[in-house]
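One structure is given below, encoded as structure tokens.
Every protein chain except one is present and positioned as in the full complex.
And then chain A:
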Amino acid sequence: MNEDVNMINQLRADTYRLIHSVGFYVTLGLVIVYSALITKTKTVGGIMANGNEESLDRLARSNWTILDGIRGLTISASLLMYMVIGLFIITIGYEFSQQTYKNTLISGISRSSFILSKYITLLITIFISITAYFLTTIIMSLILGRSLGASLPNLLSTSVLTDITITFFISIVFSMGILILVVTNSIVISSIFIVVFPIGVTTVRMLANWKWLKYIDFFGASNEVSLGNLSISEFEPYIATCGVLLGVCIVLSLVSMREKEL
């Protein structure tokens, strides 16, 4: 009970800090501009092992509907992660670079609540950013007079599903970033990891042709979801892999925080 209260207090503190950070609004602004540019110019691209050129060509040539916008944005979401990396730095990076975690831990919060609250804050802020990303394309498309491209319920469900999928995948990469940050105390090393990880996985998957890597090729998976190439039942192993990875990262971060000299 007390731990729940501590965690809620920490979430409130982090929320306060985020909404008073210029970086948060800059990140949100960048995401909105990026989304608007993609929607306006119909230019899509990102990190992907399976180029799916046919789908890309079809997208680039077609008269975009709002659904096409959603798909185009999903394909471009791997680059979006480099914009929201600022949220990782503001939420947890500063705690370590400015050593304010001492104030946080002395306030009586347990290590587990600290790590969990940081992950939840990241999850919420990423969700807000991705929602802004998709809302922008919907609004922009309506302004440009584009049609829905699907029934409204279908469009909305695709948007929400893709939004949640991308948020979850980015949060998994960030949870690995948290682990590296806790172990190394270096915001630089953890940020480099976040940047390199998706490219690394995609590159190795292409070069080595290791099929199992598709389960941690998060953006490849979200592209497949968006293009309708991955059914819900096929999606289960991805969710399971993510769940295990998330659990391992949180537990290792916790163990590392308990054992290290802070």
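The criterion applied here is as follows: a residue touches a chain if its C-beta (ideal position, glycine included) is under 8 Å from a C-beta of that chain, and two chains touch if they have at least 3 such contacts; residues count from 1.
Keep in mind that, in the parts below, contacts and distances are computed from a predicted model.
Peer 1: The chain dropped from view, which UniProt name applies: "Heme exporter protein C", "Phosphate transport system permease protein PstA", "Bacitracin ABC transporter, ATP-binding protein BcrA" or "Cytochrome c-type biogenesis protein CcmF"?
Peer 2: Checked against "Heme exporter protein C", "Phosphate transport system permease protein PstA", "Bacitracin ABC transporter, ATP-binding protein BcrA" or "Cytochrome c-type biogenesis protein CcmF": the hidden chain maps to "Bacitracin ABC transporter, ATP-binding protein BcrA".
Peer 1: Please identify which residue in A:N103, A:S147, A:T203 or A:N229 touches the non-displayed chain.
Peer 2: A:N103
Peer 1: Would you indicate which residue among A:Y94, A:F127 or A:F235 is in contact with the undisplayed chain?
Peer 2: Answer from the full complex: A:Y94 touches the omitted chain.
Peer 1: List the chain A residues touching the unshown chain?
Peer 2: Touch with the absent chain occurs at residues 2-3, 5-6, 9-10, 12-13, 16-17, 20-23, 94, 98-100, 102-110, 258-262.
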